[in-house]
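Of the protein chains in this complex, one is absent; all others appear in place.
Entry: subunit A
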Amino acid sequence: MTNVILPPYRGEQHLSQVRVIRSEWTKLRSLPSTIWCLLTTVVLVVGVGLAYTTLRVARPPADPTTFDAVSVSLAGVQLAQFAIGVLGMLFITGEYTTASIRVSLAAVPGRLPMLWGKAVAFGLTTVVVSVPAVLASFVAGQSILSAKDLDIGLGEPGVVRAVLGSALFLTAVGLLGLGLGALLRNTAGGISALFGLLFAPQLVLGLLPESVSDAAYRYLPTPAGAAVSSVHQDPLALGPWAGFALFCLYTAIVLGLAAWQLRRRDA
């Protein structure tokens, strides 16, 4: 034990954004909690989707023309968004709680490449996990709905957009969680902020006069982001892509603030 045999390292070593992304991917995949959170997300998307679809088939709608077969089969996304948001948050707050953030930032002293690395590694992982989940939920849901002739095919207008849009929405919520975690550096505070941002605006709006609330509703994060995942358009909401773009803008603002704070504040 008294002899330390450590040969010199002669290999090339330099920081690069691509390498930092690989590093963040290594961090993400090496935590058991990541696997559990992703598994929970898939189970929520598919499981809740199936349960809700079964429920709706048991009580078929009076007017089938207002029935949104896509939204019904993807109902699980509404719950799964919290699992994925919390995972995005833990990806960075976990480093603050364990003080390993200092090890990370000492290795990436420019700091911002670490945040972008996390965003890319986490974003790609979420897309890869959520696309199959929403597709599975859609296909299974439609086969249940076909019993009452309520199903819809992928070829119908807006269906592919709504299904894949749901996966993109999940990814954006995950990145929002990551941004809030980076900004607040604290899991409890971050989760409160995430739930607050996704729920509270609708509650506050409900207290205002209808003329104001109807005009403002479309700009709230959840209605804006959810527009992409339904085929039938909510008359009060923005168009699917406009709404999703607005949700991405909110996420980008949070990540931008987090980046600014990351550069400015002591680690």
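Miscellaneous remarks
As a convention for this text, contacts are C-beta pairs under 8 Å (C-beta built on N, C-alpha and C of every residue); 3 or more make two chains touch, one makes a residue touch a chain; residues count from 1.
The rule is simple: contacts and distances are computed from a predicted model.
Note on the omitted subunit: UniProt lists it as "ATP-binding cassette domain-containing protein", one of the names in "Cell shape-determining protein MreC", "ATP-binding cassette domain-containing protein", "Sigma-54-dependent Fis family transcriptional regulator" or "ATP synthase subunit a". The chain that is not drawn here is touched, among residues A:60, A:110 or A:239, by A:110. Across the entire complex, the residue among A:31, A:57 or A:252 in touch with the chain not shown is A:31. Residue positions on subunit A in contact with the hidden chain: 1-9, 11-16, 19-20, 22-24, 26-27, 30-33, 94-95, 98-100, 102-110, 266-267, in rising order.
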